[in-house]
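Only one structure is covered here, and it is reproduced in the block below.
Complex shown without one protein chain; remaining protein chains in place.
Our next item is chain A:
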Amino acid sequence: MPKETMTRWERVWAAANGEKSDRVPVIPVYGPYGATFQGMSQGDYYRDIDNAGLEAMLKTFDDVGGWDAIWGSGVGFDRKYWNLAARYPMEVKEPGTDTPDDYVIQLHEREVLFYDDYDRIAELGYRKFFDDEVIFRISNYTPESLHEAKKQVVKTIMKAKTLWEQRDVNLYYTFGDIVPFFTLSLGRSLIRFTEDLYYKPEKIHNALRRMTDDIIEQGLKAAKHSDRKINFLVCERGSAYHYPLDIFEKFWMNYVKEIIEAWFAEGIITNFHLDTDWTKNLPSFKKNLPKHSFILELDSTTDLINAREIMGDHCCIKGDVPASLLSLGTAEDVDEYCRKMIREVGRDGAYILASGCETPIDTKRENFLAMLNAAKTSFY
C-alpha cells in the first residue's frame, strides 16, 4: 500500500485547485451523525451541543481514524447556529426540545419575509435586517438573550476550531453564507418567491444587489485573516429543476458571478453546496466562472459522472454518496459506489469524496467506514 505524502490540508487544497493529491481526499458533511456513532440520542446531542455534542463529533472522528477536513463550523448546527451564525430565515425544530428525541433537526419554511421587505433588505443589508427584525419573527429570542446566544456561538466555534486543530485537521471553509437568491426564497417561501419572480420581480433585484455586495465584503474580510482560502455558498433552489435558465442567469448567476470573481481575485476558492439537479446549469458555471475558482459539492441528484463530463478539468467536484445508500445499502454497495466515483470523476484529481449532502443520522456504521476507507485507500 502506498503511503500518504501530504498533510490533510495540502491534500484538500490540491484537489480544490484541480490537481491530483497523494490520495483522494474525503470530507463528509458531518454533524449529528457523530451522536449516532457514539450511541447518543439526537435529543441529548442538541440539548448540549456545545459540549457533549461536540465531544461526540470529536470522538467519532478519533474512533474512525479521522478524515481530511471538517465541514461546517466544527460544531453541530442547532437553533443558534442556523439562525444566528448562518442567518437562515426559518424556524428551527430541535430534537429533544421542539420534537421527540429521535427526530432529525428540521427547518420549517413559512412566509417570514414579506414583499416590501425586499426594500428593507436593499436599504439595510440582509444581515442588519435579519438581526434587527427577522430573527424575532422566527424565534423566541429577546434582544438580551440574542446577545448572549451570539457570544456563545462565537465562543464555541473558537473552542471547536482549536480542538479540531489539535487533531491536525482544519475546518473545510473559512466563511460560509447562503446564495442571496436562496435566502430570499427560503424567507418568502418557495411559492411566494416564485410568484414574485414571475409577476413582480423589480424589487428582487435591489435586494440581491445589496446582498451580493455585502457577501463579497464579508467573505473577503473573513478570508483575509486565514491561510485557508475556501469559502462556502449554499443553494438548494435555482437549478433548472426549479427555474428556467433565463431566470437562473438573471437572478442567480448574474450576482453569484460577481461574488466568485471578487473572491477568486484574492485567491479564494468557493465551495458551492448545490442540492437538486443542476445538470442543465453546469454549462453556465463553466462559461461564467473562472477555472478552478470553485468546487461543486453535489447531493447525488445531479449525476456526478455527467457533471465531470460537462465541467472537464474546469473545477473540483465533491460528492456524492447518496443518503439512502448510506442508510439502506450495504458496506459493499457503498464501497462500490465510492470507487466508481473515484474512477470516473476523480480519475485526474480535482475530486473530493463526500456524502451527498448531510451524512444521515441513520447511516450504518459500516457504511460510514466504507466511505472513508474508499478514499483512504485510493492513491494516485
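To be clear about the criterion, contacts are C-beta pairs under 8 Å (C-beta built on N, C-alpha and C of every residue); 3 or more make two chains touch, one makes a residue touch a chain; residues count from 1.
To be clear about the criterion, contacts and distances are computed from a predicted model.
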| item | value |
| --- | --- |
| UniProt protein name of the chain not shown, from "histidine kinase", "Aspartate carbamoyltransferase", "Oligopeptide/dipeptide ABC transporter ATP-binding protein" or "Methanogenic corrinoid protein MtbC1" | "Methanogenic corrinoid protein MtbC1" |
| Per the touch definition above, residue among A:195, A:213, A:303 or A:366 touching the missing chain | A:195 |
| Touch criterion as defined above, residue of A:93, A:137 or A:292 at the omitted chain | A:93 |
| Positions on chain A contacted by the hidden chain, ascending | 93, 99, 102-104, 106, 108-109, 190-191, 194-195, 197-199, 240-244, 247, 275, 301, 322-324, 326-329, 360-362 |
